[in-house]
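Here's the structure we're looking at; comments come further down.
Apart from one protein chain that is not included, each protein chain of the complex appears where it belongs.
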Amino acid sequence: MNVVVMGSGRVGARVATILDQHGHRVCVVDTNPDSFRRLGDSFGGDTLIGTGIDEDVLRRAGIEDADVFIAVTNGDNRNIMAAQVARTVFEIGHVILRIYDPVREDTYRRLGLHTVCPTTTISAMIIDQINDFLPAYEEI
Amino acid sequence: MYIIVVGGGKVGYYLTKTLLVEGHEVLLIERDRQKVEVFSERLGSVVLAGDGAEASTLSAAGAQRADVVIAVTGEDEDNLVVCQMSKVKFHVPRAIARVNNPRNELLFQRLGIDVTVSQTEHILKLIEQKIPEKSFVHLLNLRHDELTIVEAHVSGDSKVANKRVSEVEFPVHCVIAAIIRGPDPVMALPSTEILPGDELIIVTHAAEEEMLQAMLSQ
Partner (left out) sequence: MVSFRSSFRPRAGERVLTSRRFVVPVSGGSVDQRLLESLSKICFRQAADITLVYVVEVEQSMPLDAELPEEVNRGEAVLRQAEDLLRHDLDPGTVRVYAELLQARTAGAAIVDEATDRNADVILLGATLRRQFGRLTVGDTVDHVLKFAPCEVIVIRQALPDWITESMEWS
C-alpha cells in the first residue's frame, strides 16, 4: 500500500514508522526538516520538505499513486485543507485527518471526511477510567 | 447588510473601514489581542478577539445572522475553513475567501466557497455589487501617505474612452499603472487605446484624487 503522511510530529512519525515496518511504501511530508528525526534511523520510507496544502508538494510525495493520505500536522485548518485537496483533486479514497477542535471535527465528519479528534477521544478515555475506579460517579 | 470580516491584516483592516463608511454593519475578527486593541481604538467597538475558524467565535460574532463572511487572513487554509464553517454550520448565504496562492482559486470553488479573490479591489467590487456600480474606487494608500492607488471604470460615454493614453490630459501627478481589460491586465503604454469597459489602475497624488475622479466621471 502507498501512504502519504503529512506532518512528522509524534503521531505522524509513529504512524509512518509502523506502516514502514509493515512493509508499506510511506512518504512523510513536513515543513520542518528537523521533525524527520522522529522517524528514527531504521525508517525506510521517503521524506519531503514542504506543505501538504500545496498540490505540487503532494504530487512530488507521490499522492497520485497513493492509497491512503493521512493529515496529522498540528494545524487543524492545514489538515482540513490538505485532506480536501487529497480527496477532491487527487480522488484518494482513504483520507484520514486529525482535528483537535471537536466542533470543527464534527462539522467535517458530517461532510464525509474520516476525522480523528484527540480532544474528545482522550477526554472520553479519562472519564472512562474515572468511572472504572469510581463507580459511584457513573453520571460524569 | 451585516458583514463579518475575518483577519485583521492590511486587507481586513482597510476592508472593514471601507465597509463601515459605506454604512454596513461590520465586525472584524482578529486573533492577535494587541491588534484588536489598536483597531478598537481606531474603529470603535466593531472588533472581536478570537479565532474565526472556531465555531464559538463565529457564534459570538453572530454568524447566524450575517449576510456575508469574508475571510482575508494571510493563510489560505484558514480562509477555507472560516468560509466552510460559516456556510455549513451557520448557513451564511455568501462566503468570500481571499486566496493567497492563486492556484487555490479553483479548489476553493470546488469546495463550495461562493467567491474567491486574490486582490483587494476585487473583494471590494464583490461587496459593492448591490450598491449602484461605482466608477471610481479608492484602492489603497501607499507607504507615503501622499500617494494613493485608485481604480476607475471607463464607461462608454466617458471622456477618456477610445483615446490613446498619450492623448488624455491627466492631472500632473497621475500615472496609469495598468489597464484591466476583461480578465487580463494590459500595459498602459502611451500608444495604448483606452476602451469602454476598461478598469484603469492609477497611482495618484492624494491631492489630485478628487480632480482625477471629477475628470473621469465626466
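For clarity, chains are labelled A and B in written order, and residue numbers in each chain start from 1.
The rule is simple: a contact is a pair of C-beta atoms (placed from the backbone, for glycine too) under 8 Å apart; a residue touches a chain by one contact, two chains touch by 3 or more.
Quick caveat, the model's predicted, so the values are computed rather than measured.
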Please work out which displayed chains the absent chain touches and list them by label. B
Can you work out which residue in B:L20, B:V38 or B:A60 touches the chain that's missing from view? B:A60
Which residue among B:L48, B:C174 or B:A188 touches the omitted chain? B:L48
To test your reading of the contact rule: which positions on chain B touch the chain that is missing from view? 2, 25, 27, 41, 44-46, 48, 59-62, 64-65
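Throughout what follows, only the chains that are shown with their structure count from here on.
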How about chain A: which of its residues touch chain B in the complex? 53-55, 75-78, 80-82, 84-85, 88-89, 101, 103-104, 107, 110-111
With touch defined as at the start, can you tell me which chain B residues reach chain A in the complex? 53-56, 75-78, 80-81, 84-85, 88-89, 101, 103, 107, 110-111
